[in-house]
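Here you go, one structure.
The other protein chains are all here in position, but one chain of the complex has been omitted.
In this document, chain identifiers A and B correspond to the written order of the chains, with residue numbering beginning at 1 in each.
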């Protein structure tokens, strides 16, 4: 880390967003200003000028932007951290709670979170979109003004457009249930993505089978029928402009080919039984997963694998704040998949930072493995910095998708991408320009590639 | 790392302990002095002024300070490293060895250790407490003078008080066997802590059962009796001011509830058998561990879990220098425990640095999980720096216990805490003040919290 305190001051004066503003800063009287801060600043400003495609989010296209600050503070990153710091779930999730009252309650309990990077996203977002003063924290004294300003701005008819423009966001990938009608929105702006967790892990449940039957207009009594039904989903999604198939996977999942007859037996047993049986569900999961990979090959869709999550570990947690993981997972579990589908591109996200080295190595060896973003519990600066540096120096530059927001509301794309771009600028400055003698143009070309170019090419956006 | 050589020189001149002194340094003629070193120095000096509570040690309260330098050099960190570097165990552990002769022998073999951070603790301790000259290493020429100076100082009647004062140490947590009488010392200075490894892992051994029977004045023939006996231990410990229950755990341990009847059967089998049987001991371990958690809930004691150690891996090693680990451990093993005891706080230490990311994530989700210090093989700067940064940016600031000394002798608290405070100052300077625009006051408030405030609050010291 080569920046010094004085740099922060000086940069604020020239209006860069590289270092978050903080008017309370006590740093005074910079005596000099080294080249390195100008370098990092220049790189960030160039990276920050790039128009983005966000290759993974949970944005709801018909209500992409927020309506009130409760949509912002209700993000699970805040509710789960506030709950973890002591606020009872019942106070957070009280049915019928008025949005303003919800924000009032949450702000009262924000103090323990002020160190977190998640909190810094909130402040940056408030400054960038809602005129929140630089250097101020969100407090019981100022929240109401922020709330009212936000409500007013969010009510403007072009608010969504304003957010997209300020974020320089050309398109954002969605996470669509397999039975999503994909209608009523601009699919070139909000790009459909077929999410398949339910199909792979819950087809043993009657309600999921019913949804599949309805969505495919078919009956799914055996493996062949399952395959046919899934084929219809792909047809519909691709016809609506889908650019990826995606799934999140638990640490113990090992994809393997499964014969239709084995799948038939498993499905028959599940159809008879009252409760899904673990072994049969696993067989069916293998069959469905492999079938998805086959259709990705047929329809030329990349298959996003998000590897490593255990669902509902903390059963008393808030909504979306119950999942954790076991970091003991290996990409060796995916060797048969990668060998069997050389024609399918697998953009891979790993939940545990420790898996990153395997991801780097597998992407360096397998033509069909691509590194994808910094996911969830690995999406904090200390882990991003180590993981991104390792990728940038050993994976072919064409095989890296730098970042995605994973956001539920449009307003979060700006601060989350900004966090990544600051770290990318730091790595390019220190590890490429200084350590390896690269020119700034070379570094920026690499930066543009991982931020934008690869997203276009890998997901066939052009 | 933004400090430059000239800073070290300049800072020495103004008397900071931020950078260890070294008069042999050949760095000359600093041309300028950047702001960043002043920042890191200011932060360290402020952090260094904080009065400490050390929340985990192995201090023996009736002989807390050392008597001779042999107590210092006899620390297992030195004997095991010296043995690892080639000195036979028999020369180190010769029965009846005179302390001065022991030190003479060890100093002769210190050369291979001079690069280690453990050796730097020794030099800092010698400088701070025993007038050892800055910039000198411990050699066969100067050890005797140090030995004699130390012996003289240690013989002063208020030596213990001097060490406490110089270390700014208000209180230090002990590690007490369950049958420790806890008498004859000031329990507000030396805070009792119920250590439970023997109860959980060795109750199959007759001698442990006998100790438990004696300590609880009861007979432990069945599970109910075990529970009653443990309850008496908690009563006594809490009445004597205990502030925590603690245990170290092997990587393969997975806590689970165990019915009294299953525990009865296991205990009966163990009582009959000549040798403890692994399966029965495991059942009994589960029962005792769960019972401890229940009493922690009842007596409102935090339950320190130190996760990941394999005992006696190197059977030919020196005393306390035989333990190692398997880094393949996951906090997912503790999910049932964390769910079952929401009312118990679990300050968690992990032996392998790789487990830190899971610890960060579990503390971010589970209200009852707290991060605790940097343990043993993860207590070296490269690992502390990565681990502390990850915690400080993603775990609520109220849920982090920054550091404990793990010391056996009081003199080690100063250099071990100083190492941590240097790294903390570096992280606050680089990652909070510079990267995130924090003020120094904000950074120091966070630093004070993890160093002192949280210890007071989490362990109910106020």
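As a working rule, a residue touches a chain if its C-beta (ideal position, glycine included) is under 8 Å from a C-beta of that chain, and two chains touch if they have at least 3 such contacts.
None of these values were measured; they are calculated from a predicted model.
Colleague: Could you tell me which of A:125, A:360 or A:413 touches the chain that is not displayed?
Modeller: A:360
Colleague: Just one of B:86, B:157 or B:184 touches the chain that is missing; which is it?
Modeller: Missing-chain contact among the listed residues: B:86.
Colleague: Since one chain isn't shown, list which residues of chain A touch it in the complete complex.
Modeller: The missing chain touches chain A at positions 1-2, 32-36, 38-39, 328, 330-332, 335, 338-339, 342, 354-355, 357-358, 360-367, 386, 389-390, 392-399, 429-442, 446.
Colleague: If the missing chain were put back, which residues of chain B would it touch?
Modeller: Residues 1-8, 19-22, 24-27, 30-32, 34, 80-81, 83-86, 111-118, 120, 135, 310, 313-317, 321-328, 352-354, 377-378, 380-383, 386, 422 of chain B touch the chain that is not shown.
Operating definition for what follows: only the chains that are shown with their structure count from here on.
Colleague: As a quick test, compute the distance in whole Å between the mean CA positions of chain A and chain B.
Modeller: It comes to 38 Å between the two C-alpha centres.
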